[in-house]
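Take a look at chain A:
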Amino acid sequence: MNPLLAGVMLATIWCAGALVVLYMRTKAFGVRQLHSRPAGDARAGVRYAFTQGMAPQAKESVRMNPLSYLAGMLYHTGIFAGLALLGLKLSGLGTPRVLGIVALLGATGGIALLGKRMFKAHLRGISCPDDFVSNLLATGFAALAGITCFLPSFASLWLIETIALLIYAPLGKIRHCLFFFPTRYHFGAFFGRRGVLPPTA
Partner candidate 1 sequence: MSVLDFNGTQVQLNEEGFLVEPSIWTEELAAFLALKEEGLEQLTEDHWSVIRFIRGHFLENDSAPMVRAMCKTTGVPLKRIYELFPSGPAKGACKLAGLPKPDGCV
Partner candidate 2 sequence: MSDVDELETRLEALTEADFQRGLEVFRSKLKEAEAAFLNACVHCGLCAESCHYYRMDPVLENIPAAKLETIAAVFKRHFTTMGKVAPGLVGARSMDKDMARAWVDAVFGRCSLCGRCSLNCTVGILLPRLFRAARAALGAMGLTPPDLQATVDTALKHGNNMAITREDWVETVQWIEEELQMETGDPEARLPLDKHGAKILFTVNPREPKFFPLSLQASAKVFWAAKEDWTLTADHGWDLTNYGLFNCKDEEAGLITQNLVDAMARLGCETLVIGECGHGFASARWEGEEWLKQGFPFKVMSILELMDEYLRDGRIKVDPAKHPKKVTLHDPCNLVRHGGICEAQRRVLRASAADFVEMTPNREHNFCCGGGGGQLAMGRYKARRLNSGGMKAQQIRDTAAEVVVTPCHNCVDQLGELNKEYKLKVQIKTVAEIVADALVP
């Protein structure tokens, strides 16, 4: 087996394993037992949190920052395209160029957000080095995934970068790929239970 592919495999196992450990550690904090009577439905709140609650019109923060939202959406779509390409590559199914274009667009989103983080003082103020490392690794991953679709000679570099990304992911803020879900769940359950979400009007 190609040593790089083996490396990606191992890094994937590490990443998944480490995320599981992180998740278990948060689970170890225990569930909060609730005694008050619900006014609404926690499950409806959770459903809302993962559906309409994520729509741009649900949040003032998105309405006020449409460009950041767009860049973020692009970025995440690009990363998922990169992951899809990785899966195809590992299964020996080739690297379709349309996915490559999506990944490249995603990388521009990542670069835009990196620029924002570097040049907007307030955003820099709430950032730590991890934010920059995480962005560079993920942006590099999407960019190289896209480039490889057009210039196959970049494949090795892409796989090396992939290994770095997978190793780093659970160590820094990319762990939000996991913690997004419980967070959103608890958000929905809290507001759902109290009868605040889904909104009445």
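In this section, a residue touches a chain if its C-beta (ideal position, glycine included) is under 8 Å from a C-beta of that chain, and two chains touch if they have at least 3 such contacts; residues count from 1.
Candidates were picked such that all candidates are chains of the complex that A comes from, given by their letters.
In this text, all values refer to a predicted model and were calculated from it rather than measured experimentally.
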Item to complete: Check 1 or 2 against chain A and report the one that touches it in the complex.
Response: 2
Fill in: Residues of chain A that touch candidate 2 when the two form their complex
22, 25-37, 39-40, 49, 53, 59-62, 64-65, 68-69, 72, 117, 120-123, 125-131, 133, 171-173, 175-176, 179-180, 182-184, 186-188, 190-191, 194-197, 199-201
